[in-house]
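My questions all concern the structure below.
Every protein chain but one is kept in place in this view of the complex.
Each chain carries a letter (A, B and C) given by its place in the written order, and its residues are counted from 1.
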Amino acid sequence: MRFEIAAGNNIHTVTIARKGAVLHVAIGDRTVIVDARRVGEMAWSLLVAPEGSAEPVQGVDAALAAHRTAGDFDVHLAGRTIPVQVRLAGGFGRQKKAGAAAGTGPQRITAPMPGKIARVLVTAGDEVKARQGLVVVEAMKMENELRAARDGRVREVSVVEGQSVDAGAILLVVE
Amino acid sequence: MRFEIAAGNNIHTVTIARKGAVLHVAIGDRTVIVDARRVGEMAWSLLVAPEGSAEPVQGVDAALAAHRTAGDFDVHLAGRTIPVQVRLAGGFGRQKKAGAAAGTGPQRITAPMPGKIARVLVTAGDEVKARQGLVVVEAMKMENELRAARDGRVREVSVVEGQSVDAGAILLVVE
Amino acid sequence: MKKILIANRGEIAVRVIRACRDMGIDTVAIYSECDRAALHVRLADEAWPVGPSAPRESYLRIDTIIDVAKKSGADGVHPGYGFLAENHDFAAACRGAGLVFIGPSPEAITLMGSKTAARQAAIKAGVPVVPGTEEPLNEQTSDAEVLAVAERIGYPLMLKAVAGGGGKGMRMVAMAAELPAALRAARSEALSAFGDGAVYLERRILAPRHIEVQLLGDHYGTVLPFVERECSIQRRHQKVVEESPSLSVSPELRRRMTSAAAAVARTVGYTNAGTIEFLLDADGSFYFLEMNTRLQVEHPVTEMVTGVDLVQWQIRIARGERLDLIPESLLVPRAHAIECRIYAEDPDNGFLPSPGRIQGLRVPQGPGVRDDSGAYEGGEVPIFYDPMISKLITWGETRDHAIARMKRALAEYQVRGIRTTIPFFQWLLEDEDFKAARFDTTFIDRKMGTPGSGPLQAIAAAHEELAVIAAAVHMFARSPATVAASSAPVSRWQQAGREEALR
Partner (left out) sequence: MKKILIANRGEIAVRVIRACRDMGIDTVAIYSECDRAALHVRLADEAWPVGPSAPRESYLRIDTIIDVAKKSGADGVHPGYGFLAENHDFAAACRGAGLVFIGPSPEAITLMGSKTAARQAAIKAGVPVVPGTEEPLNEQTSDAEVLAVAERIGYPLMLKAVAGGGGKGMRMVAMAAELPAALRAARSEALSAFGDGAVYLERRILAPRHIEVQLLGDHYGTVLPFVERECSIQRRHQKVVEESPSLSVSPELRRRMTSAAAAVARTVGYTNAGTIEFLLDADGSFYFLEMNTRLQVEHPVTEMVTGVDLVQWQIRIARGERLDLIPESLLVPRAHAIECRIYAEDPDNGFLPSPGRIQGLRVPQGPGVRDDSGAYEGGEVPIFYDPMISKLITWGETRDHAIARMKRALAEYQVRGIRTTIPFFQWLLEDEDFKAARFDTTFIDRKMGTPGSGPLQAIAAAHEELAVIAAAVHMFARSPATVAASSAPVSRWQQAGREEALR
């Protein structure tokens, strides 16, 4: 089975196959032998063979948390939180094209976390400059101002002050 | 919805219905108002109205563990573990008849917990007395001798020494 | 007292419930709409609804809370910290309703709750204060007037909420141009947090340490100070790491600071738990900053080094017991304790709030570790309240030992489904200056502002590769083809999760 997995600034091509009691995980030109045991719905006890060894003995206690986007996870291990995105082979290629297309289109300002609209600073039709504040989302007693990425004109404001929004909700569109 | 629920030495007839935001739970001739909120797959935060009150404020943090038999649970609350058996209305009547019939038949000696057969003390055809040791099951470094409930003759020995058995496995039959 | 209502939520409500349980006292929790399934509701003997999720409509509703206290038959009220803890109207309303308020008198709250009046009290007790405004600048004070006052004090200065506490409504102002925006933000925060938009100005001491002294006072005139807490590790004027003792406080300085703290408290006839905050300058001089007339978030570090249960003592004092602790024993710390505040914030994303459902939770255990938490697996972290979800406290035979245990505990701690500041602490605890206790209140901002000081989430390549492997294994295991052909463990797990049908 073949995946493309993005982590940090890298996209790794990963091939994984079961060989007897262990898994062979090929990352780039290196193949890692892994003894994987599920210890929870989203938790794994992995024993990984160190480089140059076939004995899976390095302990990796890993747990995952799923994001809304299928295949996106936070991987928790060694007290660290590492965001990864898993796609079937070729998945990022398709996505990147879609992303690139979107990059040149209108800016969709979305809520970075669930919260309440504290203030709307613009109205439809306003001309805005890059870095200009557009809307303030409040969560956990902190106000977070969202700004325009580049110059443009407000096409649509989808929220009103006092409204609750989910993470990812489109708040307004600048074109 | 109507259940029969056995707990301790009692079988309670329980009727439960949703009324608006709360549940009405009738046990015998008393109706208890319950505000129930699920806090886990098998865990509940219950707020129960005290006797004579309609305000559900008494906190009951309850979690269940399912036994192999459907409807049998351990209920954990207030640091106690309370075994209960839930059946649809009339369920215990049917079961009791079946149980009574089995009571007069041959004794099936079953493993009380998962373990290993440490010793088999009888062989098929042996006459045994009540309280006589039949088989020793070892688990967690402790030996547990299983005895005959009454006089009889060993009809069948289903296990050999050293064998691993699951809880509930029939080890031998005395008739 | 037989039954105590806890007018709070989250970890501190849980903390107070535990103290009550240890004393055989029944507990009454209150909850807003979004908190119905919160941990404090689950653990209390009783739980009563007090309104919608917004704090002003529930946890700040004095009338509703007093009403619940009466209906539930509570005879005491513990306010925790935040919300109504430093609201003199609430303390007075409790008194008026015949309820024992577990805290200082309304009068003491009024006096010390006004940061400007508190400064006067300190001066009266002979304790130096930071130069600043004598009078509060209320919401009617114009920007121009405030600017004029600021000119007299001189920049840089601190803008603070008169009713403040916990870093809320506080802003550093480097120059006049920044003042109007800072004033607006501080007032808005202060109004939302304390219901009072008045602020005051103070000269900014450059690179001070924040040292504070815990006090207990009984109703018979006894006021006892405890060994200091070091709280200089702050982000946006909000403490994030606290420890006791402070490596910058010698036994001699400790004697002077704790005596000064006790003097301020005695001057105002203070009772119950309170904390005097000081700024400690690099030259060893210290200034009274403010008094917190309540339990502090960071009280556990003091408990760990003195063995005193401060919440229990709050209750004992409130019910009229004498403070019969041995004074000297409170000033000699037993080794070292440190606390990290775990916030639901994303340190990789500008500390953006990260509310949501906790999909998975593993709490660290073992020697020297204490976790005071309001979280549980499957529980929600709501958007309406402070983002602190737990406090991790470790104790060690030395400061290094306590830090080592903290690192171990943080590595065991998993909070999945939301982002937390756990990785931030792992970065912090590796810092050489932190390890050597070379810091002041500007430490975090300086460290995080330094370009090239390394990204916070300096994920080692090895960890990144392991995360890729873990994700691949997880996706591989759940693809239909491999699940069908997989070995026992996977299928057994799935089987165990299956619910059997009712027969």
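Structural remarks
In the analysis below, a contact is a pair of C-beta atoms (placed from the backbone, for glycine too) under 8 Å apart; a residue touches a chain by one contact, two chains touch by 3 or more.
Since we're looking at a predicted model, the values are computed, not measured.
Considering the intact complex, the chain excluded from display touches A, B, C. If you put the hidden chain back, the residue from B:V34, B:V135 or B:V157 that touches it is B:V34.
Only one of the listed residues, A:A70, A:A124, A:A149 or A:I170, touches the absent chain: A:A70.
On the side of chain B, the interface with the absent chain consists of residues 1, 3, 5, 7-8, 10, 12, 14, 16, 18, 21, 23, 25, 27, 32, 34, 36-38, 40-44, 46, 48, 60, 62-66, 71, 73-82, 84, 86, 112-116, 139-144, 164, 167, using the contact rule stated above.
Contacts to the hidden chain, counted on chain A, fall at residues 35, 37-41, 43, 45, 47, 55, 57-59, 61, 66, 70-71, 86-88, 91. Touching the omitted chain from chain C are residues 14-15, 18-19, 21-24, 37, 43, 300, 303, 307-309, 334-335, 357, 359, 362-363, 365-373, 376, 378, 395-397, 401, 404-405, 407-408, 411-412, 475, 478-479, 489, 493, 496, 499, 502.
Here, only the chains that are shown with their structure count from here on.
When the C-beta contacts at A-C and at B-C are tallied, the pair with the greater total is A-C. Computed centre separation for the pair chain B/chain C is 46 angstrom, with centres defined by C-alpha atoms. Between chain A and chain C the centroid-to-centroid distance comes to 31 Å (mean Cα coordinates, whole Å).
Residues of chain C found to touch two or more other chains are 497. Among the residues of chain A, none is in touch with two or more other chains.
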